[in-house]
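Below: one structure, written as structure tokens.
A selection of the complex's chains, in situ.
By written order: A and B. Residues from 1 in each chain.
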Amino acid sequence: MKTNAGRFFEDYTLGQVIDHAVPRTVKMGERALYHMLYPARHALYSSDQFAQTCGLPFSPLDDMIAFHIVFGKTVPDVSLNAVANLGYAGGRWKMPVWPGDTLRARSEVIGLKQNSNGKTGVVYVRTTGLNQHDEEVLEYVRWVMVRKGDVDALAPETVVPEMPKVVAPSALVIPKGLDFTNYDFTLAGEPHRWGDYEIGEQIDHVDGVTVEEAEHMMATRLWQNTAKVHFDTSARPDGSRLIYGGHVISMARALSFNGLANAQMVVGLNGGAHANPCLSGDTIRAWSEVLDKAETRAPGVGALRLRLVATKGGDPFKLRGDDGKYLPDVLLDLDYWALVPL
Amino acid sequence: MKTNAGRFFEDYTLGQVIDHAVPRTVKMGERALYHMLYPARHALYSSDQFAQTCGLPFSPLDDMIAFHIVFGKTVPDVSLNAVANLGYAGGRWKMPVWPGDTLRARSEVIGLKQNSNGKTGVVYVRTTGLNQHDEEVLEYVRWVMVRKGDVDALAPETVVPEMPKVVAPSALVIPKGLDFTNYDFTLAGEPHRWGDYEIGEQIDHVDGVTVEEAEHMMATRLWQNTAKVHFDTSARPDGSRLIYGGHVISMARALSFNGLANAQMVVGLNGGAHANPCLSGDTIRAWSEVLDKAETRAPGVGALRLRLVATKGGDPFKLRGDDGKYLPDVLLDLDYWALVPL
């Protein structure tokens, strides 16, 4: 067999390192496409001059582009036979991605746990995105439930890695040179500073976008993510194409501009759950909650820990039902750190 | 409230200047996308070498890209609560937009008129597009009908600005260096010169394009235009998404290649009306009428004043019914100046 059938649970071993295939050079075309696919308006990623007043040489590519490309590279090796994407933790953006950079990805298996049904198991990987200089641009832990190919394969020793509930503010990496002391709030679109946000504050981002098959497939392909369920109507019993969870992340992050226009850079991913599937025709909306605040050593730069919730309807600010489970209209519950002018 | 609810009629005052947010750096990616979204084939915008034989350093970005980006920037400040986009006048492209330029927009309120119903009013703004050197790349006047937020707010003094019916040929700005004396009609695609067009001549552009939701949403997002009605099926009672009028402008302009392949550059916008809404599934066609001709001081360069009409059916060359109103199949009636080789 010359084609890749994907790894099954028993194919992973603790400590295994996988170098994922097909590095990808990204340039300004990818930035233009990001603006076409999502209503992205954070000024730092839209204007070279705005980025320069913030101490950067020019606009980096959107932080989510780095995430999507690195994630996409892992799919053929990690999630081709996955039943579910269970969670993220400990995500850090370690340096911006610039036009011309080439990204590749590497994953280490840091945990394994066979499920009691004997048919599936949970694989924990720490994935690192590297650029052409072998510098780390991104790292995160992800765990997925994977089918066993051979149900008679012996269960591995159970190892569940300790994972931080939140990335400590002191561990956040601030891009070199970043300086918000000359920040232009008029050009950025909103007057709200770090000090204007309070822990517990909730923001309804108001706008909604109804999503189409062509759009989510183009977005997902752009990141070279090949998971069948996003593209092939024969891959799921009901003939629907499941929208890549990252598409919902980027859509919600872009919608959050309205109220969080100054939450410019995403630097930490504390956790995230794709609560319910998103399908073509759904109208994605978003709301946020300020979970924490922290200072940083960079001039004029503070950090906000934000919960970003994407929904396909229902009232904002409702997350879980009485049973503790996500409400059926909740698509995404993401917990991240963003950098904001003081 | 941290989100932008948009300005209401009573929030505008005569002489008010609004610096619109989120400057945007455009590069070659945006050009590639323009070619993907519209059947654009004017050679000056397609080939660097063709542009060089016309005296330019390389291909500028399509003139409509400048218009769409500048227009998009004004939406959150001008038309979020607009009931209708009523008209354009006095539009001039003042210099080409080059890859690498960063565009922003500024509007001045030049007229206000409350409607007799007391619930809405007309706001007249002169919008200017600026590049990173603070050079003006585009200006136009636009007037929109805007809802009052507080119906009890006092009506402002009525000021209706005088607006030119047409931009005088002497006021058109010819891009520096433009020279059509070595124009290559074979590579441009048609042999028709300025002298071959007669005032009153009508041209059926023959081709049609059936439009899709995914396409118009991607186009509109690309220009960072956030008006809800284009994206959110819950924004209008019938669940349809209204296609951004500029999408119809660009589609019709591109279709006009067939018969007007040598009407290379758009330099003046005399007026325009979005006669009827365009929805996904409509097949856009276009016809043109030569309204006027003028000479310019640039070598080999003449100007044609053209009416560009987009329709979604019906016979070409029919614009209004016996009642003087636009026929229901007419989408757009645009009056512009284009530069054409002598």
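As a convention for this text, a residue touches a chain if its C-beta (ideal position, glycine included) is under 8 Å from a C-beta of that chain, and two chains touch if they have at least 3 such contacts.
Being a predicted model, the structure only gives us computed values, none of them experimental.
A.B. asks: How many copies make up the whole complex, given 2 shown?
C.D. replies: This structure file describes a complex of 3 copies of one sequence.
One rule holds for everything that comes next: only the chains that are shown with their structure count from here on.
A.B. asks: Since chain A and chain B share one sequence, what rotation angle in degrees maps the C-alpha trace of one onto the other, as a multiple of 5?
C.D. replies: Result for this pair is 120 degrees.
A.B. asks: Where the CA atoms of chain A average out and where those of chain B average out, how many Å apart are those spots?
C.D. replies: Their C-alpha centroids are separated by 36 Å.
A.B. asks: Report the residues of chain B in contact with chain A in the complex, numbered from low to high.
C.D. replies: 2-4, 19, 21-30, 32-33, 76, 100, 102, 104, 132, 212-215, 217-219, 221-222, 224, 226, 228, 231-235, 241
A.B. asks: For the complex, which residues does chain A have touching chain B?
C.D. replies: Interface residues on chain A, with respect to chain B: 27-33, 35-39, 41, 43, 46-50, 58-59, 186-190, 192, 196, 203-210, 212-215, 258-261, 283.
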